[in-house]
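Apart from one protein chain that is not included, each protein chain of the complex appears where it belongs.
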Amino acid sequence: MSIEVESQAAASVPARVPALEVKGLVKHYPGVKALDGVDLVVHQNEVLGLAGENGAGKSTLLKALVGLVKPDAGEIYVRGEKVKLRSVDDAAVQGIGMVFQEQSLVPNLTAAENIVLGSEGAGVKAGLYRWSEMRRLAQEQFDKIGSHIDPLARTDTLSFADRQMVEIAKVLRIEQRSQHPPVIILDEPTSVLESKEIETLFTQVRRLREFASVVFVSHRLDEVLDVCDRVAVLRSGQSVGEVQTEGAQPADLHKMMIGSTGSDDHYHEGLAQPSEEERPRLTVRGLSAKTFRDVNLDVHAGEIVAVVGVHGSGREDVCRALFGAEPTTAGEVTLDGKKLDLSGTRAACAAGVGYVPAERKIEGMVGPMSVADNMTLAKQKSRCNGPLVVPTKQATLVDRWIERLSIRTPNRTTAIQRLSGGNQQKVVLARWLVGNDIRLLLLDHPTRGLDIGARSEVYRLMRELANNGVATVLLADSLEEAIGMADRIIVMSDGKVASEMPCRTGAKPTPLDLVKEMV
Amino acid sequence: MTSPVVARPAAEPTVVKGGPSLSARVTSFMPVIALVVLLAALTIADPGFFTQRSLTAASMTAAPLIVMAVGATLVVLCGGIDLSIAAMASLSTVFLALWLPSLGALSTPAVIAAAAAFGAVQGVLHVVLRIPSFIVTLGGMSVFSAIALVVSDAGTVPVTDNSTLNWLTLYLGGIVPMSVVVALLVVTGIWVIMRFTPIQSWITATGYSESAARLAGSPVDYVKIGAFCVSGACAGLAAVMLVSRNFSGNPSMADNLLLPAVAAIVVGGTAITGGHGSVWRSVAGALVVTLLRVGLPIVGVPSAWEQILYGAIIVAAVALTLDRSKVLIIK
Amino acid sequence: MTSPAEDVDVAAARPQPRRGVSLRDAGPPIALVVVFLVFAALSSQFRSIENIQNILDAAAVLGVVTCGITFVLMMGSIDLSSPGVMGASALAVALLVQNNRNDNDFGLLGVALAVALGAALGALSGSALVLLKVPSFMTTLGVSAIGLGIATLMFSGVQPNISDEMLGSWATERLIGLSYLTWIAIGCILLGWLIQRYTRLGRYAFAIGGAEEVLSLSGVKVAPYKVAVFTLAGAFYGLGGVMVTSQLGAGLVQAGDGYDFSAITAAVVGGTLLIGGRGGVLHSAVGVLLIVVLTNGLVQIGVSPYWQGGVQGFIVVAAVAAAVIPQRRRNQVVK
Partner (left out) sequence: MIRISRPAGALLSLGLAAAALAGCSEAATSGGSSDAGACDPADVQLVGQVRNESNPYEASWLDGGDAFAESVDLEQQRLTYDGDSTKQQEQIRQLLAGDTECLVMNVLPNGDADTTPIVEGAEQAGAYLVTQWNKPAELSPLDYDYWISHITYDGVDSGQQIGDALAEAIGGSGGIIALQGVLDTAAAKDRFAGLEASLEANPDMKLLDDQTANFSRDEALAVTKTLLAKHGNDIKGIWAANDDMALGALQALEQAGRAGDVAVVGIDAVPDALTAIENGEMTATVSSDGPWQGGVGLAIGYCVATGELEMEDIADEDRAFYAEQFLINDENVADFATPETDSADFECDNVFNRAVGPLS
């Protein structure tokens, strides 16, 4: 199997014909028009960026390209020929493959099996596995990306970043499967990678360009501009234009995405009001558990404190421990002078503590339940008179909050899983607000997977909450976010608080300052 | 403390109209449709089946099954399963028969309380030790059977004075068996409590996504223990009904009702994976299962064909009633 | 360019088993050894060679049935069809080999046909699951009833007794101290292990239990594999029915009574999880031995027959509890 062969195949197609072309693609979901006549051209040997806010139709478009969604109207051409893609397999035969945003690996299979899954080729003969061949096939892919993962390691024993590498190795197998130069779709591949890994990935993307076309989707616009040749922008299910990356600025892209000139004050620093409280609302003294020890922390009412740290710094566990979701071994925590019961989540809720988990889909929301029931799940009292639920009370309350946070949903009885990520997150946040008794909010990567528009709204909401006296602990998605939002930053390292630095507007530390403390 | 009010909600909320679509409504009535189709089929097979006396008898037969299935539905809604209900009911028949002479009318609440306590113990074991409910209740099944065998000395315990239970065998208005009335009261009671308190939300959230429910501060553990407790109590009540009509308690009396009860839950359209379903669905399911159990032989289907038809129809009924939009992966 | 997300270990927040895997795998064998030693200390008859042979012989049928059900459990499905499938295949084989009801004498071909009937019934469960989208709990319950009906039809009032020497010898002849049936069971477990380790069917069954949606995303059509797994399980039950017939010398409709729950119990005790994606044939084999040793040992040490079931249930719960307690976490999902 050699790249030369592939390159020859590439050469056999006239260079003018686009590798992939989409004309007037339409897809309706009940109550939502996800795609409304999208046009897209992917040239050969090009890296095309795809940008758009959440809900702009990116995911639906990508799914249509790999045969997971059947469009209601419109055409797809591959190398000039009209095709119907009915399944992932159909797409793979046409040379189209995709790395999914949410990891699509089978946890209890080996890395090698995951890489060849569905296209075992020489790895399986007459239904029988040939493990040595399997190992070789996987190693071949790993060699391409210079990874040293053991192909026969079980996937669930690998780190998250390693798993992402396996995912990329998996999609690179398209090269071997298709007779044609492949089209490889990367949906948010960098959202959880570290810089070194991101560099490896970009090297691969550039290598792929030699013989393939790449569609690259990321909500980090600077990355998109960095690695892509051209960027197509989607808005509300329509193509609104494209940008040559040469010399383009993220702000230009952003304007196209949201359709107007967005405020430059991304983090709404203008809204920031320094907390005047003397006494801290939350005090943590000597808190210890398996993964962290002797943590001291104060958070004042109206203050946003960001906790930063690298892998294994234990900051997630501190956050969960404060909510009673992880057991602690020692330490004392008080909220407004009263001892906080850490024995379970229920006690924390009752004391006015709220938690927004990082894994929204698994831990944050109950997918099939309605927006209304999700919103009132934690604060049942808000919809009850005495022990009884009053449906009209709930309806009024929920509708007000839908309006207040401009949550885009057909109605309050819609299942939350049908909403876009940003709107889901707003519902999850609203859950802690409907009770009017929130004092401490623990936000674990609250903007993960959200686009700029949605992020901005979440930031604004955080500011408003802080201005109304809520104490906030933020585990930010990036250092910029931490610096942009926080009044104070706590750096954790190795399960301990390494340092603490003020972060008032006008006196912000740089990311480099933080990184020094983190390692 | 400072007022944590964030922002005043908009004064005039735009109330968005909307409800379940037509197809969703039809799907939710599927258990009833299946019931009607089956009743029609049996009537075609034997017109004598569709008489008031015959239907009264069938509903009386269904009463204990309804009660057991409804109790276990709560556990299923929480995402678990209760395999101990039948053995629990058998054990309860023995207790009831043993206690009747000394406790008299009090023995009924005593038995239900005991069964509820046994159920709660299973719930505690499940929650505290984190053992899958399938295993806990499978173990419970054998333990309850063993206790029943020992306390009854492996024999039938006759009930000589049936007077305190006799009311269960009477008919309301001469038509509706009292046991059916009691069963429907229990179902209504459970439904009302769930519908008009946060319990419904908690159970549903626990069934769909336990970790999300827990991180929203729902009392997941108590809800689960409560579900097992109610499931036990319902098995106890079913036992009271069985004793009232059989005049005895027996350590294996209800053992064969386990699979019909679970079948009733699934035929009703409650998802075995949890979250989606309701107690009323299980009532319809229990009626379908009862019609199959007693209807087929009575209209003259030979026993071998009866089993084949039972198997085929019950699968077809589930195919009809299950709302697949709520359950993504069918295992 | 942005600085990287500084902490990406989402895995920590995800409900997934990481450490303690080896402990989980070692638990059941340790339990088996402990239980065995306890009984051996309490009863001299228990540790006799004869009784150990007896334990292995008694484990044969359960071993084969559990081997079949393991593949279904690995997928995360459940299978309650063994009583019906075994009854049907028991009657079929009894009527196909030399017997007192008809003049058939198909020998091994008869055995193969009975196993094929089991496989066909398994395929029926699987197809109903895949085509009608009915949970396997119900399809297999329905197929069990259908199997019992077919068996009763074939029975038609007169018990078929086998006079076939080959089939009869399975239960009576011994090779190196073990009956042929035991060797067949060992062969089945070996075969099951090979299927699980070296065939696409086995690996996909495993993967379906791990993350079914991922297989679809990878372009694998899951449905045929599901049907195939149920068919394979049905074939194992069919063979189990044949083995019961060989032991009893007659085809019984009740040949498979109770094997559904005992096989599931054995598999679970052995470490195969009901949610799928874990365990395997060898795990289940250990579970089978554990259950059979318990049953046998309780009789040998003279526990009252009334209590035997209860003690067994209690020990099963205790065994599973002992295995899961070291891995308990707060906010863990247990169904």
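So that you can tell them apart, the chains are marked A, B and C in the order they are listed, and the count of residues begins at 1 in each.
The rule is short, and it goes like this: a contact is a pair of C-beta atoms (placed from the backbone, for glycine too) under 8 Å apart; a residue touches a chain by one contact, two chains touch by 3 or more.
The structure presented is a predicted model; accordingly, all values stated were derived computationally and were not measured.
Taking the complete complex into account, the chain left out of view touches B, C.
In the complete complex, the residue from C:Q98, C:Q247, C:T265 or C:S284 that touches the missing chain is C:Q247. Touching the chain that is not shown, out of B:M60, B:V127 or B:V220: B:M60 (per the contact rule at the top).
Across B:V32, B:V151, B:V176 or B:I298, the single residue that touches the chain missing here is B:I298. Within the complete assembly, residues 30, 34, 37-38, 40-42, 44-46, 48, 51, 53-54, 56-58, 60-61, 64, 149, 152, 154-156, 158, 242, 245-254, 256-257, 290, 293-305, 309, 312-313, 316-317, 319-320 of subunit B touch the chain that is not shown. Considering the complete assembly, subunit C touches the hidden chain via residues 45, 48, 50-51, 53-54, 57-58, 132-133, 151-152, 155-159, 161, 171-172, 179, 244, 247-250, 252-255, 257, 296, 299-300, 305-306.
Simple rule for what comes next: only the chains that are shown with their structure count from here on.
The touch graph of the protein chains shown is complete.
Once the centre of each chain is set as its mean CA position, subunit A and subunit B turn out to be 42 Å apart. The geometric centre of subunit B is 29 Å away from that of subunit C, both derived from CA atoms.
Contacts with at least two other chains are made by residues 15, 213, 331 of subunit C.
Residue positions of subunit B with contacts to 2 or more other chains are 211, 214-215.
Residues 68, 87-89, 91-92, 100, 104-109, 113, 117-120, 124, 127-129, 131, 156-157, 159-161, 170, 191-195, 198, 220, 222-223, 226, 308-313, 315-317, 320, 325-327, 344-345, 357-359, 362-363, 444, 475, 477-480, 511, 515, 518 of subunit A touch subunit C in their complex. Of all the residues in subunit C, the ones that touch subunit A in their complex are 1-18, 21, 197-201, 203, 206-207, 209-211, 213-221, 277-278, 330-331. Of all residues in subunit C, only 15, 75-78, 80, 84, 128-129, 132-139, 141-150, 152-153, 212-213, 261, 264-265, 268, 273-274, 276, 304, 306-314, 316-317, 320-321, 324-325, 328, 331-335 touch subunit B in the complex they form.
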